[in-house]
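All protein chains but one are shown in place.
Note that the chains are named A, B and C in the order they appear, and that numbering of residues resets to 1 at the start of each chain.
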Amino acid sequence: MSHLKAMASRALQLALVLWAVVTILFLMFRLMPGNPMAAYIDPTFTVEQQEALMAQFGLDKPLWEQYLIYLGNLLQGELGQSFRYREPVAERLMTLLPNTLILTFSSLIVAYTFGILAGAYLAWRRGSVVENTAIPLVLTTRAMPEFWLGMVLLAVFSFWLGWFPAGGTRPAGASYDSLWALYTSREFLSYLALPALTLAIYSQGLPLLLMRSNMLDVMKEDFVTMARIKGLSNWSVVVRHAARNALLPVMTSFAIAVGYQLQGNVVVESVFSWPGLGRELVNAVSASDYPLAQGAFLMIAVVVILMNLIADLLYSLLDPRISHA
Amino acid sequence: MLDTTLPRPGFVARFFRSLRLPLNDPFAVAGLAIYAIFILTAIFADAIAPYDPTEILYTPNYDLAADLRPGEDGFILGTTSLGRDIFSQIVYGTRSALLIGLTAAFMVALIGSIVGLVSGYFGGWVDALLMRLADVAFGIPFLPFVIVLAAFLEPSIWNVVIAMALVLWRDTGRVIRSQVLTLRSRSYVDAARVSGSSDFKIILRHIAPNILPLSFLYGSIAIGWAILTEASISFLGFGDPQSISWGYMLQDAFASQALAKQAYYWFVPPGVCIILVVSAGFFITRGYENLLFPKLGR
Amino acid sequence: MTETLLSVRDLKVSYQVGKGSIDAVDGASFDVPRGSIVGLVGESGCGKTTVARALTRVIADNASITGGQILFDGQDIAALPEREMNALRWRDIAFIPQSAMNSLDPVYTVEYQLNEVLRRRGGLGRRQARARCEELFEMVGIEAGRLGDYPHQFSGGMRQRVAIALALALNPKLVIADEPVTALDVIVQRQILDQLRELQSMLGISVILVTHDISVVAYVCDRTVVMYAGRIAEAGPMDAVLMEPSHPYTMGLRNAFPDLKGAASGVLTPIEGAPPNLAFPPPGCRFAPRCPFAVETCTTQQPALGMVAPDHRVSCHRADEAAKLRQEAARTETWLADA
Partner (left out) sequence: MIPMRRAVVSTAFLALLAGTPAFAGDQIRTIDLFTRPQAAQPQEFQSIQLIAQEWRKLGLDVNVRVMPWEQMSDVVWYQRDNWDATAWQMVGRPERSDPDEIVFNLFHSTTADKGYNFIGYLNPEYDTVVEAERVEIDEAKRKELIDKAQEILAADQPNMMLVHPKQTFAFDKTVWDPASVVEQSGIGIRNTWTFMSLTPVGEQKDIILNSGDNVQAINPLYISGGVDSWVFELVYDRLVRVGPDGLPKAWAAESYEWKDDKTIAVTLREGMKWHDGEPVTPEDVKFSFETAVSGEAPMYAPFATNIENIAIDGSTITFTLKQPAASFVTSSLAKINLIPKHVWEPIIADLKTKEENAESYQEETPIGSGPFRFERWLTNEEIVLSANKDHFNAPKAERWILRIVPNVEAALGMLRSGEINFLAEFSGDPQVLLQAAEQDGDLETVSTVEMGFRYVAFNNRRPPFDDPAFRRALSSAVDRRLIVKAAYRGYAEPSNSVVSPALGFWHNEAVVEGFEAGHDVAVKILEDAGYTLEGDRLHYPGDQKETLAE
């Protein structure tokens, strides 16, 4: 079973990468100059109080010991305690993760649906005026700073037209039985609209350009010509054969885009007061809350690495040449 | 395609020829023209900008020249809430944008090319090691990395460049490695090796010139990345407050409620400048792609 | 109902290249009688594939049929509106591509692709389609159990059989096979050709077999059409054309290929030189620059496609000297000397 063996080696590689990222992260946060808790030790503290506080966070031990403890805790899913909020980092981040994921996925689904359709359309209209104006336009959307776009959308659709609320995930004081109830409520959609749109406008470019160039490649394949010779309808030729094949790499890019998008969220969540992982990272870094920043960073990194793996898996799953080897 | 047998012209000419600028693609030419304009602006910023971008300005009646609309009291694009000249900031912003963009691009292209060259040419454990390093770099979320770095180091526009040099060589490195792998198996490389050329010489004379366009392609993508990243970082408050960049201007504008003041003249021009420079990079990239991978066609 | 199923008359196909155009097929005429296999033979780039594709009217984006007629069952399909032409495709004219690997869609099972044709084009129900799939697979000698497999799971020969099955799915009148065996090794080539021949005679269909390999023609064809540089050089019954070629190019081709039957022997002699650039075709006979027998008229005047024997046409100024030229052409020096 070379299949299994390949998966095993992939998993091992993944574990190694994860370990390396974790180690870099640890060193990054511990080797920076100054007392990591400087911002949290109240000036009125006695030396003993300061030492007690350092001990509480395990900062009094030698570096290598801290590292081992850190690794050990990680294996048990522990991310330590936040300096600022004085609560377990993992717990705090887990409450924010769903918000970030729903924003990421909804925006990417919109972006990919649009990007795939528009990309296929542009490939079909190759060389037309539509294509010649659309391509630079698409490139321009990728050149926009996301926060700028977000602010402009906020000004237009929220401040000026008043169509959407200006921030948050729900009306003030509204309570829902569960996250699921919130996410499926109509109000939530209106709160989600602007941040998701901002991210979608930025991220539709990748699937669009990818789909287009794949389509152009696939359209030159023999089986597409054959489909025509078979007298199949245009729809069958373009959609069933050309688009279906062009879609493969686009779908795998989806997984990778999830990783990239999580990073874009850092900015957009701040613009739209979205209680997510990205904003938390920014807050934690600016407040020198190292355990929290480290945890948020790690969580994003894990998603990125996992998504790289899922991209591989997805490809082998969607391409029968690999799945039916 | 390969000019290995040509007599040696001047280094500069050789360099530019091996860059193979995509001059037949109209968009790429537009991109290069935009670059040219901004580069000239950056060079002659002192002559173009009427004020120092950080200078606090006053009106003729000795009031702070704050929130003036374009044209008022002779300020072309008006002034900021703290009484700085917006036009001068735009002009000087060009400098930091290009400085960040070009150095980041250079670093990314240089490191990526060296990694790709070494990895692809020598193979073996060097290759394995470098490619695992690339895997690790791929596992590091870039923007969070920049934020953390910017928070630890003193705020500076170079943080973005450092972060890019540390992380973003990964894409360039991988692509160039695979290019080197195909080049290495070409007959003229074998010929050079048989004729006793040293590895260093083979890399320098036969392989490097052929990957230069690829490096340049990834470099021009990196320019955009760097400028956008710097803007995001500034917006989040981790930027360098000492040097005027477009990202800093936008941050300043939003922090001063430019939207509520409807000060379009304040937050639109820096955004447009960023879009122009970054998409210029993309246009050039596209020109390259058509040149290097003509099968994509259009 | 006439004896001729397909009659191509003065067909012209041009490619738009940059600002100019190239006539890849420049006045090709030939017939395909019912129930026969016609070999369309020539070097690569001679326009034979373009002719084959023109018959389906699915040609490259920058190509167009600029003249002539394609009389299929008495109807000029070159002038047919696209919708009616599309109705004709596969039901009457099917196609076997050169490489079944690339022409089968890699992401669908073979059955899906058969079904697509059977149900969408043939109007069969699900059950009927399944039965027909099994029948077709039996015909080409593959177990029905492999219907659910993906193209890449078959060997090259099997894939080609699948392509044949696919072509026969709707009982077409004409099957165009474009280099159907080129990519296969010799033993498999034989099996496929045998099968093609067998099915053809069993079903009574006509086949146009496009190939660069004259020995393939010799192996299975009833008639031969030899093309050179976008024109017909010689056409007639296979034995007549190959045993007694009247065009120097056909003579040269014979020398250049091993015989599939194993009959011919001796040294293989290639024809020196390369086909002309069709953007600037030579004014006279297009083979003249490479022809060891070329005389002055050959370089100035285009030869007409004339009859040398009943049902045997050739386009050569020296056609009447054919017997003599054949003897000279058999000697290797003839071809070398001229180079």
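Keep in mind that, in the parts below, a residue touches a chain if its C-beta (ideal position, glycine included) is under 8 Å from a C-beta of that chain, and two chains touch if they have at least 3 such contacts.
Source: prediction; values computed, not measured.
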| item | value |
| --- | --- |
| Partners of the unshown chain among those that are drawn | A, B |
| Absent-chain contact - pick from B:69, B:132, B:193 or B:261 | B:261 |
| Given A:17, A:74 or A:96, the one touching the chain that is not displayed | A:96 |
| Residue numbers in subunit B that touch the chain omitted from display | 52-56, 63-64, 66, 81-83, 151, 154-155, 157, 234, 237, 239-243, 251-252, 254-257, 259-261 |
| Positions on subunit A contacted by the hidden chain, ascending | 34-35, 38-39, 42-45, 49, 52, 55-56, 81, 84-87, 92, 95-96, 151, 154-155, 158-159, 162, 165-170, 172-173, 175, 270-273, 275, 279-280, 283, 286-288 |
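Please note the rule applied: only the chains that are shown with their structure count from here on.
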| item | value |
| --- | --- |
| Category of the chain touch graph - line, ring, star, complete, other | line |
| Shared interface positions of subunit A, touching two or more other chains | none |
| Multi-chain contact residues (two or more partners), subunit B | none |
| Residue ranges of subunit C touching subunit A (in the complex, touch as defined) | 56, 58, 86-91, 95, 97, 99, 102-107, 109, 116-117, 120-121, 149-150, 152-153 |
| Subunit A residues touching subunit B - in the complex, by the definition given at the top | 13, 16-18, 20-21, 24, 28-29, 32, 126-127, 135-136, 139-140, 142-148, 151-152, 154-155, 159, 213, 216-217, 259, 262-264, 266-267, 270, 278, 281-282, 285-286, 288, 293, 296-297, 300-301, 304-305, 308 |
| Subunit A to subunit C touching residues, read off their complex | 221-223, 225-233, 236, 240-241, 244-245, 248, 319-321, 324 |
